[in-house]
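All protein chains of the complex are present and in place, except for one that has been dropped.
For subunit A:
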Amino acid sequence: MARKFANTSQKETKNPEKAKAFSGGLFSFFLWFSVGFVALFILATLFSLFIFSLSAIKHNGWQIFIGTNWDPDNASFGGLPFITGTFLTSVLALLISLPFSLSLSIFLGEYRPTGRLSTLLKAVVRLLAGIPSVIYGMWGLLVLVPLMQKWQLSLVSFGVIPMGVGVLTASLVVAIMIIPYSTSLAYEVIQLVPQDLKEAAISLGSPRYKMIQKVIIPYASSGILAGHMLAFGRALGETMAVTMVIGNLNQMPTSLFSAGSTIASVIANQFTESTGLHTESLTELGLILFLFTIVFSFIGQRIIKNLSFER
């Protein structure tokens, strides 16, 4: 045993410098390969999306932003209905989820930071985040859409066409999906509000709800905002759930109940069946979506970064 050990150690010491240099070299090769890949990824994405859709960019010009007519057969690619649909559903989803996500983050951050109730709610949030989006879409289409249809039937006299699918239904589903993203950052920031400030407010005789309104929310506002920015970015790019319940109409949505499309849903719907300029125009829409989400994510990150300096 001892001999065996001696042998191996001898073998190892035969050329230790060389072996070490080799493994070190191998390691740094893998390291730089991975790091280089990640570092160049955004540029490569931008570049390949741009190159691939170059002829569409030339052909469409500004039409992709301001044109309202999407007709692949006649090579007319106006993307405004999809851009409108994307922002409409995302803003609406954010507004619908706001009271819930804000309450949840106040509850988890201020009222019950620990304990059974908060463990339960955190588990709920985690599970919501874990459900695949196609399953949200399936539930939306098979369960929520018939319900919406029933409700819209009572609104027929107001000129609503009871389709069930549409912008509002899509926003509802997306609102549920983004709650985990908007709360996860917000409640942590609320927990970070200095105890001194809270005590000062209380000692001046302010009731707790007023303290939350006037001290906690203003103090944590940038963090709450950043969380909602990230959630908004998610909502912009959400594809499957939206595709399944928005109705997929290539026209400007006329009301909250009308069918529409988002950039992501039109790509999901038409990409495989498209050829030539149609595919390239869809890629151009993908490039626009990419730029939108990158901008919002970057702003969100800036806010978070400023936040950590304050601390």
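Quick note on the criterion: a contact is a pair of C-beta atoms (placed from the backbone, for glycine too) under 8 Å apart; a residue touches a chain by one contact, two chains touch by 3 or more; residues count from 1.
In the analysis below, contacts and distances are computed from a predicted model.
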| item | value |
| --- | --- |
| Protein name (UniProt record) of the chain left out of view, among "Transketolase", "nitrate reductase (cytochrome)", "MaoC family dehydratase" or "Phosphate transport system permease protein PstA" | "Phosphate transport system permease protein PstA" |
| Chain not shown: contacting residue from A:114, A:157, A:203 or A:272 | A:272 |
| Residue touching the undisplayed chain, where the options are A:60, A:89 or A:133 | A:133 |
| Residue ranges of subunit A at the interface with the undisplayed chain | 20, 23-24, 27-28, 30-31, 33-35, 37-39, 41-42, 45, 48-49, 52, 99-100, 103-104, 106-108, 111, 121, 124-128, 130-139, 141-143, 176, 179, 207-209, 212, 230, 233-234, 236-240, 243-244, 264, 267-268, 271-272, 282-283, 286, 289-290, 293-294, 296-298, 301 |
